[in-house]
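Excluded from the complex is one protein chain; the other protein chains are retained at their positions.
By written order: A, B and C. Residues from 1 in each chain.
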Amino acid sequence: MKSPFRAVFHRRSTPVERYLTLLIIGYAILVTSQNPRFFSLETVFDLVHEGAPTMILAVGVLLVLVSGGIDVSFPVVAITSAYMSIKLMWAFGLDTMAFMLPVSILFGTILGLINALLIHFLRLPTLIVTLGTMAVYRGLMAVLLGTSQYPVAQMPKSLAEFGLLDIVSVTRPEGVYGLSIFLPIVAAVMALTWFLLYHTMIGRSVFAMGSDPEAASRIGVNILRTRLFVYGYTGALAGLAGLIYYAAVQNVDPVALSGFELMVIAAVVIGGAKLTGGEGTILGTFLGVLLFQLFQTTLVQLGLASTWASFFFGAVLLASLAMIYIRQRRADQRNLVFRVG
Amino acid sequence: MQAILDRFKGHGHVSVLAGANIVVLVLLAIGLGSSFFSMNNMQSMMTQVAEFGLLAVAMSLAMLTGGIDLSIVATAVLAGIVGAEFLTGKVVDLATTPAPVVMAMAVAAMLITGLLCGLFNGLLIAKASIPPILATLATSIFYTGVGTVMTGGASVPVKVKEFFKLGTVTVANIPMVFLITVIAFVVVGMMLRWTRTGRRIYLYGENAIALRFSGARHERLVILTYAIVGLICALAAMIMVSRTASARVGYGEAYLLQAILVVVLAGFDPFGGRGRVSGLALSLILLQLLSSAFTIMRFGPYMKVFIWGAMLLAVMLVTRIMAGFMERRERAHVAPPGSGGSPAVVEAVSA
Amino acid sequence: TTGGGTPTGGASHEGKYKIATIPKIDGITWFDDMKRGVNQFNTDFGSEVEAWQIGPDSEDAAKQVQIIEDLIAQNVDAIVVVPNDPLALEPVLTKARQQGIVVISHEGPALADTEAVDYDLEAFSNDAFGELMGRKLVEGMGKDSGTFVGEVGSLTSETHMAWYNAAVKWLAENYPNIKPVQAQPYEDANDDAKARSNAIEILKKYPKLDGMISCSVSAGSNMAQVLKEKKIKTVTLSQLTLPSVGGPYIEEGWIYSGQAWEPAGAGYAGNMLALRILKGEKIDSTVDLKWDNYTASKVDGKIVIGDAILQFQKGEDPFDSWNGKWPF
Partner (left out) sequence: MSVPILEARNLSISFGGVDALVDVDLTINQGEIRCLVGENGSGKSTFVKIASGVYRQNAGTVAIDGVDMPSGDPGAAIAAGVQVVFQDLALFGGLSVAENIAFSYMLENRTRQVSMTKMSELAQQALDMMEVRLDLEAPVSNLSMANKQLVAIARALLLDARLIFMDEPTAALTRKEVNRLLEVVEGLKAKGISIVFISHKLDEVFRIADTITIFRDGHKVGDFEAGELTQSDLTFHMTGRRVEYPAYQRTPRDTDGVTPPVLEVRELADRGHFSDVSFAIRPGDVLGLTGLLGAGRTEIALSLFGLNAPSHGEVLLDGEPVHIRTPQDAVGRGIALVSENRQVEGLFMEQTIGHNISSTRLDTLVNRLGILNLHRERELAQSAVAQMGVNNRNIDTLVGRLSGGNAQKVVIGKWILTDPKLLILDSPTVGIDVGSKAEIYEKIQQLADDGMSILFISDEPEEIAANCNRIVVMYEGAIVNVVSEEERNQPNFVEVLSQMISEPTTRVEVDSAAQGGSQA
């Protein structure tokens, strides 16, 4: 008999997915026991709105990890592209998402493509290359465009309104809770990425390149093109996430999200993506981000100061990593695979 | 010819850095004049380079093994916090305990904390086979978490005045903290060059599998290396605490990426096995010269960020091009057919 | 009373006095406005001083320490600094003073007890600022019983806690039935994302909340934003805010009262104070720092206190006269 999971996803669930699901359920029960109001539709709605930018960024990170790389420049790409699109919007006086969204995505794509080209031709660890581009993008933008912040009153009207757009809303005595427009966007991003990764040749090439770049290139996978796709697509997602982030927090801050890169990578890694490439699932990524988001936002409900967030998140990350890699280590020992590092 | 090329491969980067230093010094002498070379400014630069230099050398050790340590700053901060707990009188009564005793306890506490953090990293990497970048990413979040929980995010003030003398005291006009860093560099440099452990670190970085097949305790080596990294971070913590008379989560976060930058700039191979402490020292000096000059020239902070990033990319680009050039040189150099002057007697016959 | 510093400059100084101002971070609205004050000062006193502002790109005390080290080496005459972590700067500032540099801190009253500064400049009395927050909360709630929540940047932020405690004390004395929901205020680390998630969680945890006193800019504006999104009109906000951030919420009625001080003024006054000390002028019990509301700053030990509280609410000046053209 097929498990319900299998019936929906057409594959077996990974151990990491199972363990994360249990962890999240356990944590939700714990929080609910402290504050029954946690177990509500509002919580879900809030999570959607707050977690949307992180989720989109995480999908991009997943793609990079699957391809066997690591990118730390994406938050800067996100913010830079979004900020740039807003500046341009003012220059042209077109206060509409229909202008900003494509422009931001386009800028993100371009910055991502630059990453890809440098990675390809410098033949250096992706971490080092993106560390360099991160500094260059950030510095260049600040020098060229300035670092003025635009709080809600000064930020583009359409962007501010977009952040508050709901597809449905429920009115409770305590207030109105809306299901943000971000939900279909995030869902679309996840679906599109899933489709690209599993049902197109370029997506399969990403897996192939991640699991063995040498073999992939020998059978004719165009490594440069695959890299351009990976980093370009990740950049596009970053451009999208940047605008959504501004819309969500209702504040345009050109130095926001600095230091966020390692957190997002951590969330994706918790979800079972391997640094060695070729492995990682969208569901796992989703669960990792969900857990991250829960720790960020619900410690208050447990009566714990928010100072515990890093502690818990770090501990879960360690446990996750230990689980994934000790398993791998055992398998390697069994199969007599000797690995570096 | 081949030997010269080989030598250049080993030392080339160091000579390029030395050249860059000289050029920058000359430019600064012309541009900023004697004020830049005043005793005051020299001391200031030495003081500044001290704590960051230690973090950089810690990072370089991790990179020599082909790994990376993203937790250096978190480790230093945690060690600093633990030490500061002593110096603030939380653990021992300052009124009844003589200051030197408190200071000794604090320093010991820092070193032990650093060592434990490093050991834990090493265990995760060696015994759980977690890639260094992920293991130390996780522990950096975790150590920061521990520090935050311990202090509630607050600054822990140092109440033992003698301790922060360390940060300002000079010996023959040279800041004490700088001397500590120089000693650390010399010790690490000698360890890498003259000791079995140092040799093995290079071998491990070059080819961990071959080292394992050579019968070396490769896992113990990794643990040892990261423990040393943790210990050096604890030294940095000591300097940090003495210079700021306090310890706090979030201090020096920017050092992490800077440390990676300076180590790569110094010619350390991110894949491991290559790099020299002398190169690292030159690279640090270069960065400090520029950094101080930028402050004097009143460059905004983002301009600096941009220049650092551009420098990193440029150095990598140049290295890449040089490597390509070398490859072509090698190919042009045609080796004699066969395996060379083998003394074996082979009756070669033509087909 | 006099400050602890011995003026080193005096009339015999050659060339212009070099005064550097170091903000917590470069490039944000608040410190851009402070830069306006510094530049204004540079223009006004251009004949005798060279004043500029230089700051780090993130709120990291380590970076401020480095910049100060460089400035010391460069022999500036005075340093005006808004410390990220006053304690962490104490040694390097002490060193600066030992080399004869005049040091003025802003928003770092703790440093006034040390050898690290000549004076600490405060825009106003923290007690008064906190009391005003409490008073405005009651006014906005329009009743004399209820609950409120507090939020600060961090529990260790000296000024935030001083305001908050003053407000709580004033409320306890005058309106004992208006109570905080918990003894300690929330913390947001001055981070918008954190402040926002706090706001959401607070509303979930205390559905019957009547008011909020926020001492960090992020806390107040994000609460206002969340109230607006959820259309909750029963929570009165009395808080620290900047007109550019909180202005629209005040106009729309989500924030009842905002308080602040003008960063440009603090920058100007800090530089002025440094210049007076450099010129060897004696600092008496009051001092004129040549900017509105600092013309008769009180000197209390090593703390110089202006009278520069800005309070804004709808229907009153200066808020109405700004009319959407927020100065900072």
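One rule holds in what follows: a residue touches a chain if its C-beta (ideal position, glycine included) is under 8 Å from a C-beta of that chain, and two chains touch if they have at least 3 such contacts.
Because the structure is a prediction, the values reported are computed rather than measured.
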| item | value |
| --- | --- |
| Omitted chain's touching partners, listed by label | A, B |
| Selected residue (touches chain absent from view) among A:Pro53, A:Pro125, A:Gly278 or A:Gly314 | A:Gly278 |
| Option touching the unshown chain, where A:Phe39, A:Phe99, A:Tyr198 or A:Trp308 are the choices | A:Tyr198 |
| Absent-chain contact - pick from B:Leu116, B:Ala210, B:Met303 or B:Leu317 | B:Ala210 |
| Chain B, residues in touch with the chain not shown (by the definition above) | 2-3, 6, 194-197, 199-200, 202-203, 206-207, 209-217, 273-274, 330-331, 334-335, 337-344, 346-349, 351 |
| Where the missing chain touches chain A, by residue | 10, 198-201, 203-205, 207-208, 211-212, 214-222, 278-279, 334-336, 338 |
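The rule is simple: only the chains that are shown with their structure count from here on.
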| item | value |
| --- | --- |
| Distance between chain centroids, defined by C-alpha means - chain A, chain C (Å) | 36 |
| Centroid distance [mean C-alpha coordinates] between chain B and chain A, Å | 31 |
| Chain A residues counted as touching two or more neighbouring chains | 142, 147, 305, 307 |
| Two or more partner chains touched - positions in chain C | 26-27, 57-58, 187 |
| Touching residues on chain B, where the partner in the complex is chain A | 66-68, 70, 124-125, 128-135, 137-146, 148-149, 152-153, 207-209, 212, 253, 257, 260-261, 264, 270-271, 300, 302-310, 312-313, 316-317, 320 |
| Sites on chain A touched by chain C in the complex | 35, 37-38, 42-43, 46, 50, 142, 146-149, 151-154, 164, 173-178, 249-251, 253-256, 258, 296-298, 300-301, 305-307 |
| Contact footprint of chain A on chain C as seen in their complex | 26-29, 32, 57-58, 186-187, 192-194, 196-198, 200-205, 207, 221-222, 225, 227-232, 242, 244-245, 247-249, 324, 326 |
